[in-house]
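Omission of a single protein chain aside, the complex is shown with its protein chains in their original locations.
On to chain A.
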Amino acid sequence: MTSWLDLPVFWYCVTVLAWVLFFVLEGFDFGVGFLGPLLGRTEAERGAAVRTVGPVWDGNEVWLVAAIGVTFAAFPDWYAALLSGAYLPMIAILLLLAVRGVAIEFRGKHDTARWRNGCDAFLAASSLLLAGTWGAVLGVLASGLALGPDGEVHGSGLTRSLAPLFGPWAVLGGFAGVLLATVHGATFLSLRTTGVLRARARHLTVATAPVLVVIALAVFIAAGHAVVAAGAALAALAAVAAWRRAEVLAFAATTTAVAGTVVAVFTAHLGEGSWVLLRSTLSPAGDVTLRAAAASDGALHLITAAGLVILPGVIAYQAWSYVVFRRRVATGFPAARRRVRVSR
């Protein structure tokens, strides 16, 4: 490699970063999605919960577009093996994302309690299932797929891509996914709301983060990964910080915990052989490796140039949108809007 920068390695880092940003940002969207209807006892409180993510969820979700796009652009073989190998779970995720996105957007577009409750129900169910399914898929990815030498999972019927979901890794991942989304989402809610919603969300973090600590410690003892121990420490930090009402610190802790989990999954087999991106559970011949899966130099140069110009701008305007919507969302409807409704 004559270039001063090893492009495949660089793009591997960018790809993982895009996935991390997606799970960190959408992680709290998922959490808010199923916690809002749970913690909000009145219609006004539920509305306030949804409004904490209303302006930003769409931009957050685009990180999935970026992550999958970058995976495709920089490592076509990885993209192909990952998606076709986890075919049905991925289809489920796409359909759940469809239901959830529409539930958020449509919620405020019609003005009856029945409509809003319906949207809330779909929002909560799809968000919960998304956290669980993504967790399960990440669990499966951490252990590997049954990739043959052609980079594909072969099998019959529906079991080809559904079978791994009934394994221990998927169950652990699914459970961890829901818990992480709960703690991360509750912390975000307590950071973004006022009054009773804020207090309830904070209590939920204090109550659920210790469960995460216990599970992470159990996995640490069983499997011995240092990353998992760090996760346990972060969950403990989040609980303590929330209890001490240090919401910013608590959110920083849950963010790091989610990011660390995603990095751990994506780098689980990097040390093996020639940098394994996606491990084959059948034989090393089926492994998707970094060098072999990388796109041509021309393609990598192109996305490097494009990314260097575009991505700083993206990050800047997304950050700006968080600044614009920095104020806490009050529990309940704005008084002025209520007046308009009465006068109608």
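As a convention for this text, a contact is a pair of C-beta atoms (placed from the backbone, for glycine too) under 8 Å apart; a residue touches a chain by one contact, two chains touch by 3 or more; residues count from 1.
Definition applied: contacts and distances are computed from a predicted model.
Going by its UniProt record, the hidden chain of the complex is named "Cytochrome bd-I ubiquinol oxidase subunit 1 apoprotein" among "Cytochrome bd-I ubiquinol oxidase subunit 1 apoprotein", "ABC transporter permease", "histidine kinase" or "NAD(P)H-nitrite reductase". Note that of A:M90, A:A125 or A:V171, the residue touching the chain absent from this view is A:M90.
In the complete complex, the residue from A:L17, A:I68 or A:V258 that touches the missing chain is A:I68.
Of the listed residues A:V16, A:L82, A:A216 or A:L237, the one in contact with the hidden chain in the full complex is A:L82.
Residues of chain A in touch with the missing chain: 54-59, 61-62, 64-66, 68-70, 72-74, 76-77, 79-85, 87-88, 90-92, 94-95, 97-99, 101-102, 104-106, 109-110, 148, 150-158, 160-161, 191-192, 194-195, 247-248, 295-296, 298-299, 302-303, 306-307, 310-311, 314, 317-318, 321-337, 339-340.
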